[in-house]
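Left out: one protein chain. Kept in place: all the others.
Should a chain be cited, it is by its letter among A and B, assigned in written order, with residues numbered from 1 in that chain.
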Amino acid sequence: MIDFDALQQAISMVFTFNTMLWLAIGVTIGVGVGAMPGLTATTGVALMLPLTFTMDQAAALGLLIGLYKGAIYGGSISAISFATPGTSEAAATVFDGHKLMRRGKGKKALLTALYASVTADFLSDVITILIAPMLALVALQFGPSERFWLMVLAVCLLGALSGAHFAKGMLSAALGLFIGTVGADPVSSIPRNTFDLWWLADGVHLIPLVVGIFAMGAMLEKIVELSSVKQKAQRLGGTLKGLFSMGGEGLSFREYLSCWKEMSIGLGVGTFVGMLPGLGSTVGAFLSYGIAKQVSPHKKIGTGKIEGVAAAEAGNNATVGPTLVPLLAFGIPGSAVAALLGAALMLQGATPGPRMFELYPALIYSLFLVLLLGNIFNLGIGRIFAFVYAKLGELPAPLLVPIVMLMAVIGAYSYENNPYDVLIMLFFGVVGLFMRTFRIPEAPLIITFLLAPQAEENLRRGLLINEGDWFATLMNSPLAIGLAIGVVLLTYISSRLRISERMIEMSEEQMAEDEKDSANRSNG
Amino acid sequence: MSRPSLEHGGKKFMKFLTRSALALAGATTLAMTAPSLSFADSYPSTTVKTIVPFGAGGGTDRWARVMSSGAFDVFGHGMHVQNRGGASGTIGWKYMMDGKADGHSILLASPTPVMAALMEKKPPYDPANIKVPAYYSIMKPTLVGPKDKPYSTWEGLVAYLKDKNNKKLSIGGTMTQLLGPASLLAQLGLENRVILVPYSGTGKAVNDYLGGHIALVNVTTSTATGLAKDHAIIVNSTDLDYPKSAQKALAGVPNAKSLGLKPFNPPRFVAMHPDTPDDQVKMMGEKIGELLKNKAVSKLIGKIGEDVVYVGPDKAQAQYQEVLDEAKKYLPLFQ
Partner (left out) sequence: MASDNTKTPWVKTNRGVATCMTIFFLVLLGYLFSQDWVYQTQRDGFRLGFFTVVAALAMLICSVVMIFDRFKDDTTPEILGLRAKHWLRALLVLVICYAYFYLAWNIDFLIISPIFLAFSTYMLGVRPVSSAIVSGVIVGCVIFFLFKLIGIELPSMFF
């Protein structure tokens, strides 16, 4: 089955100084791009694509894939260090990562993110290499009906992210749905809910939304904090000196292993989400985080646990390899980055598609090798970056806040060079500030914002195809029926869980009160 | 003595005057003609601001990067590519409209911002109000279907749709792509026998088609080439032949011209501010033509799986107007 000649050729192409150098450059730029709020893997790959015009095949793949991998991991660095996700897929990492940082365990969180990313990425690459064609066939089974149910299932799974106060979680989800309806109607393309602003005709994009709610929101909160406490004048000298000293609690091998469950969840969810066109790594991260939280309530994910970081980061990096599945199996790019990698392959003279394996076996093998090698580079280079950033996170707030705000402005703008995106980002900064002060969880908003429009699109597409027949649309195939049953079961189980959680909470409250009473009595 | 000398002097003076007048006239004529001559020779006289109304990495962006790689050789100046994405390309278009008509700013447009403006109740600009110096390509929406069905050929498809006992057929694709078969079928009065299912990208539509969730899919040339081995290629809705690289795989596919129907040719075109003087529009159109002929540029265009269809300044504006009218006619099918 393995074409050894091609493999040998691929090895001689990949293991050259040139390829290794470009791979290292790719990962370095990628981690940097990822760590800057608003700059995504897509932007990075798009910017570097023209450079590959003149490169040889393996070096071009090295640069782009290295950059892609680096950027997906890089987002977590600033998420942990400054509560500002560098990319939208790292937004789920903020919840536990930044809490760890605030407790002085930034280094531990960053290392968890790195190891979880690399582990899940590596394993999902292996899965991609071994069973890409099979995975692709599974992905094809998902048509409009199946996707609709999948989205509903995902939203139900995320009940866990709504926090203790259910109504606030739901409010956040409804807000996400509301923002998601801004823009073109999925069937007629007529603009809706745009408040008569023509520049909203295409809707709100994820980048300015996430940068606004997380980065700008967090910075505004910091400003409020700084201005409400009578501050002593800050002197920078001493704190800056501290930046260059090493230290901080690392991550032990035992701790790494203790996250195996979360990493497996991330691997499974990420691989699955990655191979379905149009979902992407942000959904992978949030879904994996939500499921991990639901599966192990005793671990108290969300309160600053390395398991939360591991779940989110494994979930987003595991999408990297599988994103290429539809591209390699059918020539269909499943995501923007996959489309760019497809373009790069075409520039190298290989049209992506099912015949690639026959026509360009050496190129395919070098692609696989680069996918795997990229992880090793990510591990090494990511470590260096993690330490530098962990230190930057300790910068005094009066210096850090303006820097992050400036980056947020640049990030929101350079996403599409659209000045209105800056306005949108600033607007959501206020929304973020309100949500923070009123403790409305952000995760449900992001999730419904991402998934609800897709659910709507698929539902209505299904109805169009089936000429308005609801039953045929919703119960289109055994898979759709299975997913629908899944939704019902999940809703039932999670409502039971919620009730039992509440019972435990109430009994704990009762016990605490009893104890207080008895203590009072004994004192008295 | 004084008189003749004066006369002489007068003659001299007259001679001088005549000469000066001639020289002045000549200089004026030169001054009047020279700038336009040198303008044509040295046009563009500075960097060409090239607005891409989409983010980095998309199809139009790739065209821009490839074209700009040959700009120095052809223009004598660079092309400064600026991505101004957002709101389906309308932000970039509006940016061009708000800028100056300096003859050195162009927009690399596609049908997307045109459609977006047509969808808007209060559009930020009138898509008809621009100057079109050139087309640089024309997309070739191509209908693909399964091989083993009665509708795997154009004749079969028409016969199938004419038989009212058959179910309607769903066709997936992006809105621009779908306008192709929509216009062909509408000419035969069959537009209501198909369901046009819009997708945000060709990839998603092909995915649903391969999974059997929609009956037919309308795709780009390069995707059609990839699918040709195992699927039936039914029709090309333009009146153009496929590029050389695709002719082998897509041999024998009927197009609008061979079917005697009016084609739908969605263009990739260069747009300029409506106030740009016509001579500058013309010169820009011609320069774009030269740029596309540049060896290095055309080689790269082939490599990114695209093909050049150049329509010069003499025809581009009229053809654009025609496409606009067609789009307006068939867009209500989606609403």
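FYI, a contact is a pair of C-beta atoms (placed from the backbone, for glycine too) under 8 Å apart; a residue touches a chain by one contact, two chains touch by 3 or more.
Bear in mind the structure is a predicted one, so any value in this text is a computation, not a measurement.
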Full-complex contact with the absent chain, from A:Ala10, A:Leu463 or A:Ala484: A:Leu463
Of A:Gly143, A:Gly304, A:Pro333 or A:Gly429, the one touching the omitted chain in the full complex: A:Gly429
Selected from A:Ala136, A:Leu220 or A:Val487 as touching the chain missing from the view: A:Leu220
Listed residues A:Val27, A:Leu340, A:Met407 or A:Ile447, member touching the removed chain: A:Met407
For subunit B, the residues touching the chain missing from this view: 121, 334-335
Residues from subunit A at the interface with the omitted partner, ascending: 29, 32-33, 36, 39, 43-44, 47-48, 165, 167-168, 170-171, 173-175, 177-178, 180-181, 185, 187-188, 190, 192-193, 216, 220-221, 223-224, 226-228, 231-237, 396-399, 401-403, 405-410, 413-414, 419, 422-423, 426, 429-430, 433, 436-439, 452, 456, 460, 463-464, 468
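One rule holds for everything that comes next: only the chains that are shown with their structure count from here on.
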Geometric centre distance via CA averages, subunit B-subunit A, whole Å: 37
Interfacial residue positions of subunit B with respect to subunit A in the complex: 54-57, 61-62, 65, 69, 82-88, 90-91, 94, 115-116, 119-124, 168, 170, 175, 195, 197-204, 206-208, 210-214, 222-223, 225-226, 229, 300, 303-305, 334-335
Interface residues, subunit A side, partner subunit B - complex: 42-43, 45-47, 49-50, 53, 139-145, 184, 186-191, 196, 198-202, 205, 277-278, 326, 330-334, 336, 339-340, 343, 346-347, 349, 351-355, 415-418, 420-421, 461, 464-465, 467
